[in-house]
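Every protein chain but one is kept in place in this view of the complex.
Chain naming follows the written order as A and B, and within any one chain the residues start at number 1.
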Amino acid sequence: MLHLVLFLVFAAICVAGAVNLLVQKHPISSALSLVVVMASLAVEYLLLGAEFVAAVQVIVYAGAVMVLFVFVIMLLNAGEEETTKGSRVALVLGVPGALAGGLLVAWVLIRHSGDKAVSLGALPGYPKTIGWLLFHEFLLPFEVTSILILIAILGAVFLAAKPETPPAPTGRKG
Amino acid sequence: MSSLQVFILASVIKIVLVILILLTAVAYTVWLERKVVGHMQNRWGPSRVGPFGLLQPLADGIKFLVKEDLTPPHVYKPLFIAAPMIAVICALTSISVIPFGTAITVRGYSIPLQITDLNVGLLLILGITSVGVYGVALAGWSSNSKYSLLGGLRASAQMVSYEICLGLSLVGVLIVSGSFSLREIVESQSGHFWGFIPKWNIFYGCQFVAFFVYLMAAYAETNRIPFDLPEAETELVAGYHTEYSAMKFAMFFMAEYANMITVACLATLLFLGGWSGPVFGPPLLQVILPTFWFVAKIFVFLFIYIWVRGTLPRFRYDQLMAFGWKFLFPLAIANLVITALVVAYRS
Partner (left out) sequence: MVPISYYLILSGILFACGVIGFLIKRNIITIFMSIELMLNGVNLSFVAFAAQWGHLSGQIFVFFVMVVAAAETAVGLAIIIAVFRTRETLNVDQVNLLKL
């Protein structure tokens, strides 16, 4: 009972944040609604017992990735969005289409779900067990992600660096 | 009373007590800083309001409450009001996993002196520190002023860079202690070796390099001298809290000092053995002494913080970032690798 109440409360916060992201005109409000979504998702992970994943969600996603988004919005001084013809067409066609897709998925899920239910903290994801798995069964993907991050760092630094300007002519002749 | 009712009642009492004590500690840390820096600069510090200036925090509190709360025009109002709240909430929430001593027994119920003991307590503190960056960044941006924006961007970039060094320095402690739970880390440091030297992580666990990296990263995270460029008075006016007045400024102030106290608590728990210290005497004294040693160690850290503030000049911004990325970060990784090798060799 408590599990259901907690799940519904944080699911409502999640969906409210996601809808707010779509509705807001200023990107900073969308970014902060996304932070709210990520924080409530961290609680949902805790309800399923994944404590390490929940902590990493807060540290990495809400605390680093979204900070990067907020930085870029602040740096580029992004203003409010304008509605163009393209966006009105996308609104009329896209929203019902995606909603229809979502409703179809939900209907299929409810039809074929059976009675599988999970209890509070169903699969405890202790850091020790996850660490063991990461370094034994999933060692190769772990090392490959480290190379991936290195490539991403190199790419980001190169792409975002200011283009080198040639030195200005000094105006003196010979 | 059922154990659930006892748990809820004890938790509520603990929360209220901890918040009251923390806010008083913040106020008197400000007093301590002004006194110590004053004496270092060969002057008295606050000495008029009450004996030794001890009522100065009260006077400051009244000043902040009755001062006019200006909101400049053209600020982005919701974020302008929310940013100091985010800073204070994050600063106060990290105290919830910090253990202050051993468990006390009241009428047969054993109550641990900690609001909650999470399995991933250390990760929670790291996560809350990461979210605390939003308070600074949004304050700088929503103030609609060049100086605030630059100060906010600089402060957030500094905090994000030094968070990495902070986290890496803590991984060495984790390898030695084997758990994320703060109570278990402290309990793994009990006992002595070679007769009288306590088995603290800084001695027996050989984490002195990690301790140094942690201290530097903590100074940078809390925006204190020598890393306080984003809010220095001689630089960008006052950085990200230029446009704030009265209670909102007091909230930023409180958040900074509460962060200082949290960082000092973490340093004692992880490196100096928490509440371990000589315990003697009657049972009442035996219950109070561990918490007394804990508070004494925190006081030593706060004194070092204030001492460094009174002594060192501040870094320039590029020197600050170079120090974090080019010196502390490789040092923390080297400490991690060596600790892992030593622990693997020993076991």
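Basically, a contact is a pair of C-beta atoms (placed from the backbone, for glycine too) under 8 Å apart; a residue touches a chain by one contact, two chains touch by 3 or more.
All of these numbers come straight from a predicted model, not from anything done at the bench.
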Mind giving the shown chains that are in contact with the missing chain? A
Interface residues of chain A toward the undisplayed chain are 3-4, 7, 11, 14-15, 18-19, 21-22, 27, 30-31, 34, 37-38, 41, 44-45, 47-50, 52-53, 56-57, 60-61, 64-65, 68-69, 72-73, 75-76, 78, 81-84, 86-87, 90-91, 94-95, 98-99, 101-102, 105-106, 109-110, 113, 115-119, 122-123, 125, 129-130, 133-134, 137-138, 141, 145, 148-149, 151-153, 155-160, 163
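Following the convention adopted for this analysis, only the chains that are shown with their structure count from here on.
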Approximately how many whole Å separate the CA-defined centres of chain A and chain B? 29
Which residues of chain B touch chain A once you look at their complex with the stated criterion? 76, 79, 118-120, 123-124, 126-127, 129-131, 133-134, 137-138, 140-141, 149, 152-153, 156-157, 160, 180
Residues of chain A defined as touching chain B within the complex: 28, 32, 35, 51-52, 55-56, 58-59, 62-64, 67, 70-71, 74-75, 126-127
